[in-house]
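As you look at this complex, bear in mind that one protein chain is not there, while each of the others sits in place.
Now for chain A:
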Amino acid sequence: MSLTYLKLRLKLPSNNMLVFIRTYRQAQRSTGPKSQEGEFRTLQLTPAKNNRSGPMKKRPKPVYKEVLPPRYLRMSTDQDWTNVWPTATTFKQSVVPLPITQGYVASDKENKGLPIEKRANAELMKIPNFFHLTPNHIKKHCAAIKQYCTPWPEEFNSDEACEYYLPIQITTHDYLNSTPSIRDTRARVVKFNFKLTQLEFDEHARDKFVRLAGPRYNTDTDELTLVADKCPYRKQNYDYAQYLLTALYFESWKTETWEQERTKNDWQRYYWDESPSRDRLLDILKAHEKDPSSVNSKSLLDRNKKLVERYRKSISRVQDEGVENELKNLKDYKNDVLMLYNLKL
């Protein structure tokens, strides 16, 4: 827009000369005369022939102040980069003083066959950068959050100590999304993980605990995993898992009447003390006594304590362990049996 100033002079009756200055906007390609003196102007409905300006003129390009040279040319080389790039932002070619290129040039016809530099490069603006995470940045972050940290407890100097003092491992997950909401339904799940050695058990309670836990108990690692995800919120799930653990533990210590009816088929592992093998061994031992009626089973076992213990262990191993060590176990068992009989026979 160009502003033209039009001066209108009016002659008044008196001798005083008053000058009125009227300002208004005028169209750029106005065909009328630029200025007119006097009270009345001529009305021109059609453009005058002599004033015709030909084809539409190109609007002149606006000229602004010259752009300053990029910052990386003006800044000192020993400045603190953390002040230049304090937080995560999009790549700025005028700030980063590195000769970075990015882009694929297939032939000489593209970008004159040269790699694409950082200026006017949108690809560099798309990718995330780590100019806000230099070692100096990290040092500053650490110094800032140090006041909120507490020293590491001296008791937890080894993994065993950590396991002893913090027996249960509670796992929860937090999810970060690029959405307006911070809620995520997956964050409700709570996982309890601990070893059974952390709890106090007798033979029966442990057996019942493992039976109640079912597939949640991992025999190989002796670990129990409880996952609570029924409730909508994490706190509720956490409370439920706590309750579940407590209920499991105290329920396993109870002995119901129907539990007396269990047979050899219900054994989780081989109990030699309750097995027919023990009776057979006792019979054999008793037969070798001079006076079978005078000895009872306890004295018999006490007398051959070492051998019986060995025998018990090897036969339990054969029964309990899988096929991995089967050959070795069977060999041991054979040796023990031979030893038992060789001594007596």
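By our rule, a contact is a pair of C-beta atoms (placed from the backbone, for glycine too) under 8 Å apart; a residue touches a chain by one contact, two chains touch by 3 or more; residues count from 1.
Here, contacts and distances are computed from a predicted model.
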Legend entry - Listed names "RNA helicase", "Trm112p-domain-containing protein", "Ribosomal protein S24" or "V-type proton ATPase subunit a", matching UniProt entry of the absent chain: "Ribosomal protein S24"
Inset, instruction - Touching the absent chain in the whole complex: find that residue among A:K109, A:K146 or A:R269. - result: A:K109
Legend entry - Residue among A:Q44, A:T90 or A:N157 touching the omitted chain: A:T90
Inset, instruction - Could you tell which one of A:K58, A:R74, A:R119 or A:K306 touches the chain left off the display? - result: A:R119
Legend entry - Hidden partner interface residues of chain A, rising order: 62, 64, 67, 88-90, 92-94, 103-104, 109-111, 116, 119-123, 125-128, 176-182, 184, 186
